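Here's a structure for you.
Right, subunit A next:
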Amino acid sequence: MTGPILDIRGLRKSFGHVEVLRGIDLAVKPQELVFIIGPSGSGKSTLLRCCNRLEEPNAGTILVDGVDLMDRRTNINAMRRHIGMVFQSFNLYPHLSALSNVSLALRKVVKKSRAEAEALALTALERVGLREKAKSYPSELSGGQQQRVAIARALALEPTIMLFDEPTSALDPELVGSVLGVMRELKQDGMTMLVVSHEMRFARDAADRVIFMDHGLIVEEAPPSQIFTSPREPRTRTFIAELTR
Partner candidate 1 sequence: MEALLNQFFNLDIMARALPLVLTGLKQTLLLCIVVIPLGLAGGLLVALLSLVPWRVFRWATILAIDFFRAVPPLVLLIFVYSGLPFAGIRLTPLAAVAVAFLLNNSSYYGEVYRAGIESVGRGQWDAARSTGLTLTQTLRNVVLPQAIRNVLPDLISNTVEVVKLTSLASVIALPELLYSADMARSLTFNTSPIVLAAGFYLLMLWPLVRLVSRLERRIAS
Partner candidate 2 sequence: MDTWSRFLDTFFKPELIRQYLPSIAAGTVTTIEIAFAIVVTGILLGLVLAVLRTFRILPVNMMLVACVDIMRALPPIVLVLLVYFGLPNIGINVPSFAVLWIVLSLVLAAFAEEILWAGILSVPKGQWESARSTGFGLFSTLIYIVLPQAVRLTVPPLTNRTLAITKNTALGTVIGVPEILNQATTGQSFSGNATPLMMGAIAYVILFIPVVALGRFLETRFRWSRA
């Protein structure tokens, strides 16, 4: 039996006086796809952002592949490249082409030569079906294409886990499918993923586990079939009723 890729214990995070995460325990096993749902403001984004220390946690431990992220001796930048992150608002670099968006970290963090980095970037773009858009700038791409480039940017660094923060909620409905398609393929290729999203159908098809968060705590976790049809907790029930209405 292999240990979890991501192991979070007793994670707490406050902004000022407001405690946004109030003791989160969560382990994600290799090749698992864990879904997080919950009302707005429940701390989902903050949880993801703590997982690569874009947000500095106040307490708790986070192990990624057995490495303690909170340890002073851990080189956080070296770790971050192994933790891919995809944002709701894409956050592509507008001044760089799709290819450069993907190859920048390969060159600067992994210290690959330009040629090598670009070859790897092209492969990553190929995986998200956008090889032919390598020369395009973000402003010339649709939202769905931009998000796929963003996925390629994370993917190119060969992450051991990928974090998705509402990757489709800024997209027009007809563009959602292409992004989910890429994520589905990643799942098939055995990528470990932690996904915040409200795409219920995708969760039902692809997720191994669904976690319901509220007020900075994990309220309930269960396989999708169970949580969507017969949630245990009243709060989960209300939330899912709202969503599926």
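Regarding selection, all candidates are chains of the complex that A comes from, given by their letters.
Note that a contact is a pair of C-beta atoms (placed from the backbone, for glycine too) under 8 Å apart; a residue touches a chain by one contact, two chains touch by 3 or more; residues count from 1.
Just so you know, these numbers come straight off a predicted model, no measurement behind them.
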Among 1 or 2, which touches subunit A when you look at the whole complex? 1
Can you name the residues of subunit A that touch candidate 1 in the complex? 49, 52, 54, 77-81, 83-85, 87, 89, 91-95, 104-105, 108-109, 150, 153-154, 157
